[in-house]
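Structure incoming, see below.
What you see is the complex with one protein chain gone and the rest in place.
Chain lettering (A, B and C) follows the sequence in which the chains are written, and residue indices restart at 1 in each chain.
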């Protein structure tokens, strides 16, 4: 067991939370370019749906800090924080979000379809779709005798999709090195967890597959670190899959443009007051692992890195339109 | 709670087990007509796949004895015992199995697609497909304020299909009057339960939906009666769904023509020695609810009823072939 | 642009509003009608087509579901077979793969399997179409996919008048009807809006017969056949061609199943030229079917080879440059006509 992060891990987690958050803040404002005064998804430099992960960074960093590039991650329609933590090439990722030739897929995928084979990262826009592939990647490693753990992220809404059940059962029957991570932000678009889910906590569903189920409360970075560390170590040691549910927070709308009228009054403000990034900053400051100067440094570096990625993306060309016809088959 | 069947219920269950068994024995031999010496599924008076339920009769009678025609049952690709116990019109059912005009669907459905709206029975050839409809029928009753419980039967193999998870969750979230009954015959075609299912017993999966899970061992008619009685009573009282797993036995191959080489040596012989029908007969004889004379009577009546149904089917015509074009839409 | 909106008043509605209005009217008249799906409740549907229903009819009859399409579409079939008339929403047609068994093996076949003794009066509403950079899992039309499989009616209106009439008809139908609404026609500001889809709609309830195509513009030089968003591309192309001195007839299919082959054939018999416009994938879909339906009836009616302006056989790319290039549009239709006249 591996309950306490090292200083280096703590700072890594903090840094990647900041990086992810700043990336999203910038995407948020760039996304709105061309979409005012009348919001139209098709307009601006970043058209289409945009699912921000603000508030959910602890889930990404607390898990991915334990992973190497060889480990596999499948993420969701809300992928940025996880991509950042998994080490996806930031330039190519941002360029993909802009749809540019230099993007991960030359602009064919966009924000919901980020594939970086170098760090074994992928995501998809269909709820629960990443679970089977994570199981299969883990099987691949087992068959090849190669190291590697697969982590499948999903929202709490996905835990009611049939794919969840099938994938967890299969991973358990075959005792594969997979960790299933549920980011419980309490909402699936406008539907509250208790209106969609027959149990208050999805970690309880682990027993239906004879696998350990772990719950992490309160979006707590280090508690996530600890739970994920255990689960990933178990997987690496051949002890099979684990299910983790993390109580996290969606600080933005489901996607940009979401009016969020369905949220109870005051909920969002409350969540913002518990924003995990200032919380973790405070924790690190209190522990004297960070001071104002090093924090400012770290934040500035994050900003610089993101600005560079955005510049890279903005300066890149689009593929010629006919490139749409390529890469259907290789 | 309703643990002990009345004498009438006991005899009803025994009679329907006998009726179902005799039906299947007759179907078994009729099915083989035209299929010897070379077995070809397309040949004979009953072509196509044939899934016998010999050995699984306790599941059907122990549950359906609690039901009225208004209650809804959805069954599987192995439906005969359940159809018999639910009171499906025997003449029309056998005629459907023969593909005749007088069949439940004029021969359009066949053995895997038996629909008798009068007793709210249906079945299907796709694993897990009946679960959603059972939930929906239960919802329908709730919305209409009409009485009625829906029972969805499935095999233990179906408990690994995504539909299982989704349907159980939905029934639980909406607290609907549904009972999910798993007939665990230990095999899904050639795949043993332990090779497909991460937990030894599927009733444990009920906790993933916050519903009661009940296990019935040893194909025991009266234990099934008791468990189902409880569950159906709970459903009728608005207390929501229940999951029941019954240890039962597939005394025949998966379908007719199955070589069954995958079965461990002696397994089938062992199961046949525990054939639930002679067992229950013995139990009733011992309890002096039955004697040799009344048993012979009962068996003869069953035979007569089945022979009448078979004669009805055999004497019936086929629909004109062009009728294939009808009933796509009503 | 002459939209045949018989009986229309002057009040214009979007398709989203027209669908919601038809649903509300049926719900008022028939307690068996209810609505299920993801975010159809307080949110009013991601694409606005259940807006207002939750407030009027409450949570029992307008039910938000878990993300469990197999279960709730299967449940709709069970409820429909039990005497209810559910309207169920598959948020994007692109998600059909998680629940197609419930749709095509269950919803579409139970009437047949029961020899007509079980009815399945339900509506499956689903959004189609791209053009706003939602990429390959949120932009498809899949018209051909649904129309190919027997046992379900399939409609896809191009304007609010048809949408209301078809929605009413779909709800009243004892057979399952797949109601495909195109996002760019919904009149949701955030998706852009095809103005031509927002047309006068009578307040009172009315039903349009399912299975009738309509000639939305008459002409004699070429027949443009399309559905949903494609109809508007055709109308724009027809306008452009008129400016060049050609007269294009535009057929709005409205329904894919049943398919009104007579109306198409009659139009092509008149014009002698056929262009099919389809935002669904090119091969093995709507465009092939329409062309085949014409030539198998009369192989000599064509003065030129028929053409299709369809989505290429590629997943839908995110980048707007690529996506817009791949989508059908009026220019491509005009081009296709020019090439037809050259050859």
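Everything that follows uses one rule, which is that a residue touches a chain if its C-beta (ideal position, glycine included) is under 8 Å from a C-beta of that chain, and two chains touch if they have at least 3 such contacts.
Being a predicted model, the structure only gives us computed values, none of them experimental.
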In the full complex, displayed partners of the excluded chain: A, B, C
Touch criterion as defined above, residue of B:195, B:217, B:287 or B:308 at the omitted chain: B:195
Among A:44, A:162, A:212 or A:257, residue touching the chain not depicted: A:162
For chain A, the residues touching the chain missing from this view: 72, 74, 103-106, 108-109, 113, 115, 117, 120, 122, 124, 126, 129, 131-141, 143-144, 150, 162-163, 166-167, 169-170, 173-174, 326-330
Missing-chain contacts mapped onto chain C: 70, 94-105, 108-109, 112-113, 135-137, 144-145, 147-151, 256-257, 259, 281, 283-289, 291-293, 295-299, 302, 304-308, 312-315, 317
Hidden partner interface residues of chain B, rising order: 38-42, 47-49, 96, 99-100, 106-113, 124-128, 157-158, 160-163, 188-191, 195-197, 257, 261-262, 318-319, 321-325, 328
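Simple rule for what comes next: only the chains that are shown with their structure count from here on.
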Chain whose mean Cα position lies farthest from chain C: B
Chain closest to the assembly centre - both centres taken as Cα means: C
Separation of mean Cα positions, chain C and chain A [Å, integer]: 35
Geometric centre distance via CA averages, chain B-chain A, whole Å: 45
Approximate Å spacing (C-alpha centroids) for the pair chain B, chain C: 40
Residues of chain C touching at least two other chains: 65-66, 68, 70-71
Numbers and ranges of chain A residues touching at least 2 other chains: 160-163, 195-197
